[in-house]
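Incomplete set of chains, arranged as in the complex.
Labels A and B are assigned to the chains in the order they are written; within every chain, residues are numbered from 1.
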């Protein structure tokens, strides 16, 4: 297969931030993003969908390394202190046909 | 006890006993949207048959009351409860604002007792939702620091509660009693039935806060009962001074006494993110909502009846 390497940034955070965060991701250079609903537990306790705005989202962004770093720096600076947040980055092979 | 309250008790017991019971979030969203629309419509229809002019001064008084409440709550929280500034401001915002669920229970309670009230009370419900948020943010930030007012005003005026309640008021007002008759089976006939399901879910949600309550400590438990009673007294008094009927004054007391658990948490999370949301929710859902729907509402009616004697 004809592939190229890209970074996959995964952000798990509060559902309330979806609109704002996805808007910022685009401003930071992401060509797209994928969001799914999640629930979980971390330092800030259990977060679940039973309660409006109480749930988490799981946001994935495929991008080049530079953008990945920009995104990671942005979310840590802006959301880490006050919001439930986990961020991790993986390296994946993306099909040539997809461009980012 | 009103049977709809028994549904709340069932939910509370099931949640506390960790029963495997959970209504889907979609149903909860549907029920709360329904209650907002139904309350708004009912108010709007009755507004349609009376002049709006005399309402203006009353609306002003209510706005004033709603702005005063968080200012009263804040020092109690900050100095009595030793909460950090953002936390104190956030809790004050919750108690300054109102709870639609509590209002709906009070409406059902008055209806069961045949106590009537002014048709514009739902308007007060809509109006009292907002000032608490704004005052709470000012308490947290002061006037100087960078509040994103644009975002905030959007959040306040275009939140789900205001849109559905205000929209219902407008539709009811435009449609009037005849226009509404064909919608009555749904929006009036099912009101108590759907309220009972909503309260079942509220019981489960409140039970979920009992654990958090233990962590936030005894101060908030006392706060969550004493402050609503004090605010209820204030609301009933204001209603009496405004010449509302006994039922109307009681409902204003209920509004003052109730604490928001939908609109304000979302607004605070965005505008005062450093406040710990668990504190406000534990107090509003774990203490005040259960207190108000069981003991509070009858008490506020008593207070209003007592004031009415003067």
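The rule we apply is simple: contacts are C-beta pairs under 8 Å (C-beta built on N, C-alpha and C of every residue); 3 or more make two chains touch, one makes a residue touch a chain.
Only a predicted model underlies this, so the values are computations on that prediction, with no experimental measurement involved.
One representative per chain kind is drawn in place, while the complete complex holds these chains as A x3, B x3.
Here, only the chains that are shown with their structure count from here on.
If each chain is reduced to the centroid of its CA atoms, chain A and chain B end up 35 Å from each other. By the touch criterion stated above, chain B contacts chain A in their complex at residues 22, 25, 28-29, 204-205, 208, 262, 265-266, 269-270, 273-274, 278.
By the touch criterion given at the top, residues 14, 16, 20, 45, 49-53, 81-83 of chain A touch chain B in their complex.
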